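What follows is a set of notes on a single structure, which appears directly below.
Missing here: one protein chain of the complex. Every other protein chain is in place.
Per-chain numbering from 1; labels A and B assigned in written order.
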Amino acid sequence: MALLDVEELSVTFARRNQRPVRAVDGVSFSVDAGEVVGLVGESGCGKSVTSLAIMGLLPKQPGLTVGGKAVFDGTDLLKIDDRSRRDIRGRDIAMIFQDPLSSLNPVVPIGIQVTEVLTRHRGMKGEAAAKEAAQLLDRVGIPDPKRRLKEYPHQLSGGMRQRALIAMAVACQPRLLIADEPTTALDVTIQAQILELLKDLVRDSGTALVMITHDLGVVAGMCDTINVLYGGRVVETARRRPLFRQPRHPYTVGLLGSVPRLDAGRGERLNPIPGSVRDLLPWPDGCAFAPRCTRRIDSCVGEPPALVVTHDSRGYRCVNPAPLPGAPGEEVREVVPGSATPGSVPAQAVPDDPPAVPGLAATPSEEDVA
Amino acid sequence: MTIISGKKREKIDRLAELAARDEERGVSLWQDAFRRLRRNPAAVVGAVILTVFLLVAIVGPFFVPYGPTDTMGIREGVVKVGQGLIPGHSAEHWLGYDHQGRDVFSRMIVGARQTLLVGVVATMIGLAIGALIGGVAGAAAGLGGRWGRWVDATLMRFIDMLLAMPSLLLAVSIAALLGPSLITVMIAVGMVSVPVFARLLRGSMIAQSNSDYVLAATSLGVRKSKIALAHVLPNSLAPVIVQATLTLATAIIEAAALSYLGLGNPDSATPEWGVMLADAQPWLGIRPALAIYPAVAIIITALGFTLLGEAMREALDPKLRK
Partner (left out) sequence: MSTGSERTTEPRDDVLVDVRDLKVHFPIKRGVLFDRTVGHVKAVDGVDLRIVRGETYGLVGESGCGKSTLGRALLQLTPPTSGEVNFDGVELTTLAPNKLRTMRRRMQMIFQDPMSSLDPRQNVESILTEGLQTHGIGGDRNARRKIIAETLDQVGLPRWALSRYPHEFSGGQRQRIGIARALVLGPELIVADEPVSALDVSIQAQVVNLLDELQDNLGLTYLVIAHDLAVVRHISDTVGVMYLGALVEEAPSDRLYTEPLHPYTRALMSAVPVPDPDVEDRRERILLAGDLPSPANPPSGCRFHTRCPWAQPTRCADERPELREIGGSRVACHWAEQIASGELRPHKVSVEVVRPVDEGEEPAVVSAPTEPGSFV
C-alpha cells in the first residue's frame, strides 16, 4: 500500500458575490515509501494548494471547502482533528517552503527553533537537544554548527537558511517530506547544493519526498514519478523517463517545448504554448487546457476528458494525446472520432445525413462523442 | 492534424476570453478603488452620515425655525438662569433653550455649517502646506541627487521642529499670536496637521521614486520634473487622501477643543459646535443636555469621516487588490 494516497482532492474557495474558485479540482496521486514524487505545474495549477491541503495548513476561512481523501498510512488526513494532525505534522510528515526567511521566526535564534522541534516531537531537552540540533545542522552541511545555533535567521545566507529549514524538517526522521519549490528563491549553484542534499537525505533515510516545482529540470534529475498539473488536476502522470522521452499530454509536450535547454544549440526556436495560464476552461465544460491546446479536437469540449491509464502505469487526461513515436496507427485513429466538420474529413467518414450547416453540426456531435 | 469546427472553436475562445476580460473598457485604479469602496458597508455608513451632515450644513440654515442668535427665552422670561431654570425640549423648541434663551435646535443646525467650515478649511491649510513641503522634499530626495538631498534635509528639519512641539501647545501659541477668532482656530488646527501630511507624502514619494516604472520613465528620457509630477506624485497621493479624510475628523474635534479653551470665536453669536460645547460648561449641573447635543454631533460626524477614511485606505491599498 502506498504511504500517501491522495484521491480526488478538491479545494474550493467561495467568496461573497463571486463564483467559487476551484483551486484544486480532483487531484489524485500516490507516494510509496522512499519514493520521490514530483508535482509539476505553472502558477495557479494548484500544486501548492494541494500540499497545504494535505498538511491541513490552508488558512481557516469561511467559504473554504476541502473534499476528497488524503490517506497517510491508513489515516485520512482530511478527516482527523487539528490536534492529531499537528502530531503527525512534524513527526511523520514535514514540509519545506519556498521562502526560508519567512518560514523562520526572525527574532528567535536558529538553535532554539531546531530544538523546539526536537522537544515537541522527540521529547528531547537541554544539553541532549542542543547536541542533536548541532548534529542536524552538520548533517545538512552547515559549517560550524555550534556557532550557527546561536545566530538569527537574518545572519545566515539564503542557502544556509534553507539548509536550516531542512534540518528542522528532518529532525524527527519523518516518513514523508513535502518540499514546496524549495530552491526557487536560490541561485543555481546553491540550488544544486540543496538538491544534492535532498537526494542524499532521501537515499540515506528512506524518506519519501514530494517535490513541488515549476522547473522540469529539477524533477528530471530527482523524481521517480512525476505528476503534471494543469488547472487543478493531474493531466499526466508517469515515471520520469517515459514522461520526458514520450510525453503524451499536449500540455506536457508544450512545457518541454517551452524550456530552453542548456544543451541545445543557439538559435533553435522554442515552441511556446499560446495564451496564458489564465485562459482556463472550467473542467466540467471540457479539458481545461483546450483553449491553449494545439491538438484540440471537438471532443475536447463538452465534458472533462477521462483519465487514460496505459499498460506501463502511466496516465493522461486527454482525448487526443501526442502520438508515441513508433506507433503508426495513432494518427489515423485520432482523426476518425472528430468527424464533425463536413468537408475537412475524408468523404467516407461523412455521415449519410445531408451535410449540416457548419456550426450547427457542432452541438449534436458533442453528444455523439459523449 | 486536428479537426475542429468553427463554432466550437469560437466557443472555446469565448470561454477562454471570459476569464481574461469581463468588460470592454479599461478600469483605472481609481475606478477600481471606488468600486470596492461601494461594496464596503463601513464606507456606506460613513458616506450616509457625511451626506446628512453636508445637507444639514448647506441647506439647513435656510429652514431653521428661529434665528440662532435670538435670545427669545430670556425675552419671554422662560429662561431664568439665576434660578437655574433652562427649559428642555418642547413641541416648539425641540432641543430646548440654552443659557441665553436661544433655540438650541436652530443653533445646532447653523453650527453644522461653521463646524464643517472649520474642519474643511483647517484640513485644507494643513494639506496645502504639508503636501507642498512634503512634495518638494519627496521629489528632491527621490530624484534630485546631492542638491536634492540637501533641500530635503532642510525641509524635513523644519517639519521635525513642528512635530517636536506638542500639538495643543502649538495651536495655543498660534492662537495666542493671532488673537482668538474662528480663523485662528482654523490656522492653528491646520498647522498641527502640516507635519503629518508632509512626512506622509514625502515618504510615499521616496518609496515610489525607487520603483521600476520611475527607472523606466528615466530610461525613456522623460525629464525628472515631469517624472515627479506625472508618475511619482499621482502614485503617492492615496495615503495622503486617506489621511485628509481622517484629519477632517480630528480637525473638527481639535477645533472644538480650542473653542472650548476659549481660543475660538469670542463672539458666540455665530454658533459652532465646539463653542456651544464650551458655553455649556457652567450649566452642566443644571442641564447637561446642552453639552451632550454638540458633543454627540461632533462624535458622529468625526465617526463618519473616520469610517470613510478607513474604508478608503482599504480600497486604495494595492496589497489588498483582488
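Note that a contact is a pair of C-beta atoms (placed from the backbone, for glycine too) under 8 Å apart; a residue touches a chain by one contact, two chains touch by 3 or more.
Owing to the predicted nature of the structure, the values given are computational and were not obtained by experimental measurement.
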Absent-chain contact - pick from B:99, B:113, B:231 or B:287 = B:231
Kindly state which of the options A:74, A:106, A:126 or A:260 is in contact with the chain not pictured.
-> A:260
With the full complex in mind, choose from A:156, A:287 or A:318 the residue touching the hidden chain.
-> A:156
Touch assignment to the omitted chain, from B:173, B:211 or B:225, lands on B:211
Touching the hidden chain in the full complex, which residues of chain B are there? Just list them.
-> 20-21, 24-30, 32, 141, 196, 199-200, 202-204, 206-207, 210-213, 215-223, 230-231, 234-236, 239, 243, 246, 318, 321
Residues of chain A (touch criterion as defined above) contacting the omitted chain = 42-43, 141, 143-144, 154-160, 187-193, 195-196, 214-218, 220-221, 240-241, 244, 254-266, 268-274, 276-278, 292
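The working rule: only the chains that are shown with their structure count from here on.
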Would you kindly tell me how far, in whole Å, the mean C-alpha position of chain B lies from that of chain A?
-> 50
